[in-house]
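I'd like to ask you about the structure that follows.
Only one protein chain is missing; all other protein chains are in place.
In order of appearance the chains are A and B, and numbering begins at 1 in each one.
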């Protein structure tokens, strides 16, 4: 702490020489930019460059299996995309998946956060146990839940039968609607903890006194939840929702591993559509057009997010 | 919640949560011990019906699963190292130096983490193909920076901002050089934050499937998720081997999570990053 007392005079002696101090500040700021530059440059190269590349590619006919035939085609790829009913079908399914999975994960995450926020014996165990699924790669989670729903060795069928519930011997992946059940369960298993943790952090910022004064005013805990918790939790809720909505919009690993878009086309999503155009049809021009569309949608969501953060007056959560 | 009913309901809810989170892991472990024959039969018991380690032997002896484990650790580790170095530099600049445009810079870094991975697959594929980099480690390490660098920079900026600047200034006044100040005074205080950022960066890279699926082409370069999805021959999906592989690959991750739970939680919420 001796250092601290020396600090004031040190700064004080600096002030009579404003010129030197200004150049010192300029030097520091130059060093600052130099420190920031590599990270920004790296991100720009890896993320912005592909974005621009996609814009160029999307106006070209470029099919890898037809070498030497690449040429400019204007908006033909975009025209083909918007006239392809499969594109719109996949976009619609993606939207439904976003709404359903994010809603379920939000409700479950909120309940989870409220539970963990309370003091009880198994609190540590719950916190640790929900975090482990979050650390499992999405593709692995999908692979596991696919096997869990296997009629023979999976536990879902075994449990349904043991509990005498309907649905035993059901081939989930052969139903256009039921095939979504394992997909959503796998997605929830992996992602609910993330929402819960964000909401928990939000809950911990709410001062306990507000609840106490509410109780004195005669509010029951249900009323307090609606009147205090939810409004004060709003920023954390928004952050969690936007992050999850965005990653749900780009869902790929789960679909690729679990169903390949089947049965028929009933679980195909827009990221899968794009990947197929790129890596199976090897039609890079068309794939780029779809990628541009997806990027625009993602950036719209990102803009909403940034605006919400601004409203909160800063970036730090 | 004083009522007994309330408490029972609460306990039941807690039990369901723990069951949903952890029972799958039990089932994976149980199934990894069953013979292929049993895995193809109707499940008869919740307990292991036998204890066979053939799948564990097979994934190492036949499938060479050690290779994807090392591949994954290497590419995720390298991406993390790069992210931590670049991210610490950027965070130090952003939190310590008098630079203009902090908010736009942080905004840009955040924006990048919103860029759809799928939209980068095509262009990066063509670039890597041109450079003859497909199916190499750098074809994963470089794109993984997109996954780990933004969160690393965010966490570190938040963390560095909380370290009072007086400490370094005092050291400088005492005659320490900039390098000494950073390595002797700042780094020890910043270490926990750097560590937190590194864990999260690592887990996000470890999680990747799409880039590996698109840029990796031969089995000896597979990452863990890719290898597990590919545990099959032309005709047959090896359930037992997948289960055993998941056990092996998840153990270190589960241990990391259990020992470093607090850090991961604080990192996740500090940066408000995506999972």
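Everything below uses one rule, namely that contacts are C-beta pairs under 8 Å (C-beta built on N, C-alpha and C of every residue); 3 or more make two chains touch, one makes a residue touch a chain.
Keep this in mind: contacts and distances are computed from a predicted model.
S.K.: According to its UniProt record, what is the protein name of the omitted chain, chosen from "Spermidine/putrescine transport system permease protein", "CbtA family protein", "ABC transporter substrate-binding protein" or "Alpha-ketoacid dehydrogenase subunit beta"?
M.R.: "ABC transporter substrate-binding protein"
S.K.: As a test of the contact rule: which chains in view would the missing one touch?
M.R.: Displayed chains contacted by the hidden chain, ordered by label: A, B.
S.K.: Looking at A:92, A:124, A:231 or A:260, which makes contact with the chain not pictured?
M.R.: The single option touching the absent chain is A:260.
S.K.: So one chain is hidden, and I want to know which residue out of A:163, A:216 or A:280 touches that hidden chain in the complete assembly.
M.R.: A:280
S.K.: Using the touch definition up top, pick the residue from A:29, A:80, A:168 or A:245 that touches the left-out chain.
M.R.: A:80
S.K.: Just the residue numbers, please: which parts of chain B touch the chain that's not shown?
M.R.: 40, 62, 129-130, 132, 134-135, 217-220, 230, 232-237
S.K.: In the full complex, which residues of chain A touch the absent chain?
M.R.: Contacting residues on chain A, toward the hidden partner: 63-67, 80, 84, 151, 171, 173-176, 259-266, 276-277, 279-283, 286.
Basically, only the chains that are shown with their structure count from here on.
S.K.: Using mean C-alpha positions as chain centres, tell me how far chain A is from chain B in Å, no decimals.
M.R.: About 15 Å separates the centre of chain A from that of chain B.
S.K.: Quick check: in the complex, which residue numbers of chain A touch chain B?
M.R.: 3-4, 6-7, 10, 25, 28-29, 31-36, 38-40, 42-43, 46-47, 49-51, 53-54, 57, 111-112, 115, 120, 122, 125-140, 143-145, 147-148, 150-155, 157-158, 189-191, 193-194, 197-198, 200-201, 221, 239, 243, 246-247, 250, 252-253, 256-257, 271, 274-275, 278-279, 284, 287-288, 291-292, 294-295, 298-299, 301-302, 305-306, 315-317
S.K.: Using the touch definition up top, name the residues of chain B that touch chain A in the complex.
M.R.: Interface residues on chain B, with respect to chain A: 1, 10, 13-14, 17-18, 20-25, 27-28, 31, 34, 38-43, 46, 86-87, 89-90, 92-94, 96-100, 103, 105-112, 114-127, 142-143, 145-146, 149-150, 153-154, 158, 161, 166-167, 169-171, 173-174, 203, 206-210, 213-214, 224-226, 228-229, 239, 242-243, 246, 249-250, 253-254, 256-258, 261, 264-265, 268-275.
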